[in-house]
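I have placed the structure first, in the form of structure tokens, so that the comments after it can refer back to it.
The complex appears here minus one protein chain, its other protein chains still in place.
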Amino acid sequence: MYSFRNDYSEGAHPQVLEALCRYNLEQNTGYGLDVHSAHAADHIRELCACPGAAVHFISGGTQTNMLLISSCLRPFQAVIAAETGHIHVHETGAVEASGHKILAVAASDRTDPDTAGKLTPEDIRTICTAHADEHMVQPALVYISDSTELGTIYRRQELAALHEVCKELGLWLFLDGARLGSALTCPENDLTLADIAALTDAFYIGGTKNGALYGEALVLVNPALQKDFRYAIKNRGAMLAKGFTIGIQFEALLTGRLYFELAEHANRLAAKLTEALVGLDCEFYAPSPTNQVFPILPDTVCTRLAEEFQFETQKQLKDGRSAVRFVTSWATPEEAVDHLIAVLSELLAG
Amino acid sequence: MYSFRNDYSEGAHPQVLEALCRYNLEQNTGYGLDVHSAHAADHIRELCACPGAAVHFISGGTQTNMLLISSCLRPFQAVIAAETGHIHVHETGAVEASGHKILAVAASDRTDPDTAGKLTPEDIRTICTAHADEHMVQPALVYISDSTELGTIYRRQELAALHEVCKELGLWLFLDGARLGSALTCPENDLTLADIAALTDAFYIGGTKNGALYGEALVLVNPALQKDFRYAIKNRGAMLAKGFTIGIQFEALLTGRLYFELAEHANRLAAKLTEALVGLDCEFYAPSPTNQVFPILPDTVCTRLAEEFQFETQKQLKDGRSAVRFVTSWATPEEAVDHLIAVLSELLAG
Amino acid sequence: MYSFRNDYSEGAHPQVLEALCRYNLEQNTGYGLDVHSAHAADHIRELCACPGAAVHFISGGTQTNMLLISSCLRPFQAVIAAETGHIHVHETGAVEASGHKILAVAASDRTDPDTAGKLTPEDIRTICTAHADEHMVQPALVYISDSTELGTIYRRQELAALHEVCKELGLWLFLDGARLGSALTCPENDLTLADIAALTDAFYIGGTKNGALYGEALVLVNPALQKDFRYAIKNRGAMLAKGFTIGIQFEALLTGRLYFELAEHANRLAAKLTEALVGLDCEFYAPSPTNQVFPILPDTVCTRLAEEFQFETQKQLKDGRSAVRFVTSWATPEEAVDHLIAVLSELLAG
Partner (left out) sequence: MYSFRNDYSEGAHPQVLEALCRYNLEQNTGYGLDVHSAHAADHIRELCACPGAAVHFISGGTQTNMLLISSCLRPFQAVIAAETGHIHVHETGAVEASGHKILAVAASDRTDPDTAGKLTPEDIRTICTAHADEHMVQPALVYISDSTELGTIYRRQELAALHEVCKELGLWLFLDGARLGSALTCPENDLTLADIAALTDAFYIGGTKNGALYGEALVLVNPALQKDFRYAIKNRGAMLAKGFTIGIQFEALLTGRLYFELAEHANRLAAKLTEALVGLDCEFYAPSPTNQVFPILPDTVCTRLAEEFQFETQKQLKDGRSAVRFVTSWATPEEAVDHLIAVLSELLAG
């Protein structure tokens, strides 16, 4: 039974695995101080047009988010995030366990591409205005994700506006790029890695969800965040002994346009699915142009569909329908999507 | 230049890597809920003769230690560890960052195999007696490692005595098995995995230092520690999306006697080196029967040696000599050890 | 300029201060292990009809909340609270700093006495249903306050229903009684201390806001929460050296009905003010029957009023009006309220 449950059901892209095999018996310095990590970091700095950035390779996303956030906040400082933000909903309180409150911006009623899953400058201003004295936490960092948890993306102008308001209000701006590949390669996108580096204080380029066995490349753009960061990594248990294995994977992913090609493949198949669903007059829970598709389906259809495919239910609506989520990835065969479309067509026609 | 710096300079044992390649495009459930992890856990429960144990696969050792410790202590409770314990010295305060004090037992003057790097029941009693009221932290968990940071191992009788005193005083007993393979396969050892499961509340079987790319198998023997542990894993950022990759690696390591054969190889080469050093009238910093060798060498010899090999300096003595550390692993070629012996013979003879 | 800003603008009730003076040079055991604290604790157990309760005296409310909550939760467990809850809004992230997320129930649109500022069993069920797996925090404790931050109170039946749902779902129920005196003595109240002890796992009887210089009496009803609690107190820096000074104050407050008489005085004056405002056709932001009064006033009136009285603005509405807060206390002279009424009458008439 084929699974559209997520974009991390398979191992690594064959070229990535091949690189791991190629260097397997080579001796490398531990803890990320190896030549492959250095090389991959150089490549990332180049892509970001940011020679001063510090790049660290971390195993997973939750760890990366918690690590970055706890590293730059004082005990009474808080994070601003969308209500749908991964750190707020799906990280089992990892940020709070490191001592910091998340100030969530209600966003569940946002359905258009400009706001769904996203933060606006106005959101940030409202929270900062409301947190005016020492009896309340002090907002200090804005967390956004691109693509968002609803598959939407930030436009260049939107990110620039967030950057602006953060600078004005003295807030760090951190972008969770677990699905950054998918965001940067979707047709609606007008951002580049260089833009992101110019408009945030820190962000990460996700490997786990785009072709790596594991590994995220955390880019610390702002020099103020770079000091002693390796201490922070180790302190949070996030320093892999064989850190060179992440370096090797990113070297492979960044060879040619592989990283982007993988994401383009995922996006193309998601778009094909979306188009088919539009043709079937399907409504959507969120207007995603990336590799997550959120159709609203009758519960009866969901039940039948679950006999042939794995997928997640995003939300049970109260009207006999549910919003579900299909995720495509670099590993998704086009036939699987075609088959899904065929079954959906039949079920929705019926 | 060959490195004896540690046992995690290479990738994975070829059979482990081969398994990763074999299952690479298979779709697996995320977050460790896959069939490979289940299978490897079953195998571990069998080897431990402990059908009730919970087994969780975690990326690295510091993470595993911090996770287990923080999961079972209340805020005012503390860990007892040897002064040389990894959590006390080399984990950048990860345990303290999770809120808990480490009560270190002075052990730097211990040089015989019965105590070097180890804890004794008397150590534990002394600390518990000294921590008698609520103005001091409450000792609640005993942390030991096998093999220890000095390469020594616990004998069955010693572990049983620790188990006894922990039960009597109401303390958890946790064994860090980053190098458990090396401990269990050295000639002096009389412990089995089943013994360890019977005599501790929790322990881990190290993969990273014995043939895996990454991954430790945390075994929660005591049912009281098992409840909701997956929440704890995620809360600490330690739940790998592609957890199945650790399951696959442990499946491979536990096929036949591979895990133990790899450690035996490392031990045999370390023993060969030790024997040669004894023949050269070398003194040792610690009496290790496992894969770490700690000779004391003249600084002049160290300088010369560093031109041909990488290794770590354990401690600079004040008499023109240093204790150094050579580590062998599954990946160490016998020729590298032979070459090291040859060079040492020449230098020490000179 | 008289201040209605809060109920902690003066020192202690004269009888409380007199008790402190009487015992001033008596030698007492430190850290709350003195006879006065023991005596006051006995008295509280009696009033609560709960001989098995543990009673601890803590300096302040934020400290008490953070201490109790962090003492009974595991790292991945969370608190359910109303959006208006003190721990969520006005404690500068103290609970999060101890590692725990607060799951806030949106309540800003609740305006009737049955729900304003309060939690319902339905709220709790909804949150628990939504937090179903280990990728989300685990709800483990319900925090309520009585009177609430909006001055409303829980009826016996409401508290019993919360108790029921908490028992069913395996949640601790903790009641913040910073203003418990005011709640228990208002005419609408049908709860007793014995009811509260029977229907919660822990609660505190606030001293600071009802006649003490400082001090809250934390009552641990559930034996499971009592173990080693003095360690928790010291661990959070909450164990006062001269703990006997809180014991002495509670002894005095619990002599006769003093504690309740002080709250009755505050309530009576608040009711007088409310009645006058009703007579002036004033709308209210929250339907408080206790010692906080929340009228909605034209901004012009607020400005004029601020020339003669101190008070807090609860919320600026967007229609040229603001919700303000007047607080009465044991120390409020009736003349001050009469004067406030007179000025308001004039301003609102004008």
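Letters are used for the chains, namely A, B and C, taken in the order the chains are written, and counting of residues starts over at 1 for each.
Everything below uses one rule, namely that contacts are C-beta pairs under 8 Å (C-beta built on N, C-alpha and C of every residue); 3 or more make two chains touch, one makes a residue touch a chain.
The model shown is predicted, which means the values in this text are computed figures rather than measured ones.
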Selected from C:25, C:132 or C:349 as touching the chain missing from the view:
C:25
From the list C:62, C:84, C:182 or C:288, which touches the chain that is not on show?
C:62
Sole residue of A:11, A:99, A:151 or A:181 that reaches the chain not shown, by the stated touch rule:
A:99
Identified contact with the non-displayed chain, of C:77, C:120, C:182 or C:235:
C:235
Name every residue on subunit A in touch with the hidden partner chain.
31, 70-71, 74-77, 98-99, 134-135, 137-138, 228, 230-236, 239
In terms of residues, what is the contact footprint of the unshown chain on subunit B?
75-76, 78, 89-93, 96-102, 106, 134-138
Touching the unshown chain, subunit C contributes residues 2-3, 5-6, 8-12, 14, 17, 20-21, 23-30, 59-63, 65-67, 91-94, 97, 208-209, 213-214, 231, 234-242, 245, 331
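By our rule, only the chains that are shown with their structure count from here on.
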Whose Cα centre is nearest the centre of all Cα atoms in view?
A
Ranking chain pairs by contacts puts first A-B
Per the C-alpha means, the centres of subunit A and subunit C lie apart by a whole-Å value of 42
How big is the gap, in whole Å, between where the Cα atoms of subunit A centre and where those of subunit B centre?
34
Report the inter-chain centroid distance for subunit B and subunit C in whole angstrom, where each centroid is the mean of the CA atoms.
50
Numbers and ranges of subunit C residues touching at least 2 other chains:
75-76, 98-99, 134-135, 137-138
